[in-house]
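Only a single protein chain was left out; the remaining protein chains are all shown in position.
Here is subunit A:
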Amino acid sequence: MVMLEKRPNPSRFWTAATPVLAVVLTMIAGGVMFAILGKNPLEAIRTIFWDPLFGEFAWYFRGQLLVKAGPLILIAVGLSLGFRAGIWNIGAEGQYIMGAIFGAAVGLAFYPMEAWFIFPLMVIAGAFGGWLWAMIPAVLRTRFRTNEILVSLLLVYVAQSILSSMALGALRNPEGGGFPGSRNLSQYPSAANGELIAGSGMHWGVVAAFIAVIAAYVLLQRHILGFHIRLAGQAPRAARFAGVSPNRLVLLCMGISGALAGLAGLFEVSGPAGQISIDFASGYGFTAIIVAFLGRLNPVGILLAGLLMALTYIGGENASTNLGLPSASIQAFQGMLLFFLLAVDLLSNYRLRLSNRETA
């Protein structure tokens, strides 16, 4: 019989090795799934993981990699702080949408004026929009002890409705011939978040993501606030003994994750997406949850996990167009990644022991 035995100290080796093992297991199980769907599994895996990086059109896809990974990393870094403290913001998608709306609205309000301060103002507005949306579940939790998981999640659907109404109403392009959607911000120089280096996919959102990774790393490793976040997640009573106020921590963590999600939304709407439209929300806020866990809630891990997840997005899209794989199978593939990660996760705190049926 296989038994689990708790390790006295978490294993450093397995903490680092489990994400790799999870990726390998996902490839195997995904390959089986693709085979059942009647596709060559090796070709499918190669299309997803290899071609975007080293294939014929890699010059294009490598840029796309940063475009996709940027918002994922930015949102996931914010979420990871809360997750570490046991504060579950599941509604980053809503905060992402609200950041985009607030930021875009500020930019559009100045149209067609050209000035250097417009884009910085939009950045502030975007962060504020996300922060504000995250404050709703945070304040409800601290005041009325509501569950932030439910409230933040349900607010996503509210945000999506606001998005549709904005695209159809207040922010609709008056010169758009009645089509839904705002003016294209990427064609409005003072508000555009363009590529910083042509062809690299690098835009301000990617820069912000890198800064967030570094800042979160320093916060968690070197700052007492980061220590209190980790402490609150691991041992809530010990955190109170250390003088941490649980309510303050909820407001702080929800606020940071909301603001970062809002920033991601703003950089997206002013760059790659270009405009507020009905289908602006693309699920980054939800995928970022997977990214956060895949990266073991560690900023550097999240950086790598965000790039990996972006790769499966791009590769998955290619696989569905080139090989005719259903897009649901790509989502299942991404789901497997999280599943295997969580499943092998316990190896870092437990060791497997083969034993006879003697119980202890």
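Following the convention adopted for this analysis, a residue touches a chain if its C-beta (ideal position, glycine included) is under 8 Å from a C-beta of that chain, and two chains touch if they have at least 3 such contacts; residues count from 1.
Please note the rule applied: contacts and distances are computed from a predicted model.
Taking the options "Lactate utilization protein C", "Anti-sigma-K factor rskA", "(Fe-S)-binding protein" or "ABC transporter" in turn, only "ABC transporter" matches the UniProt protein name of the chain that is not displayed. Within the set A:A170, A:L196 or A:L225, the residue that contacts the chain not displayed is A:L225. Of the listed positions A:A16, A:A235 or A:L352, the one in contact with the omitted chain in the full complex is A:A235. Taking the complete complex into account, residues 5, 8-10, 222-225, 227, 230-231, 234-235, 237-238, 240-243, 245, 358-360 of subunit A touch the chain not shown.
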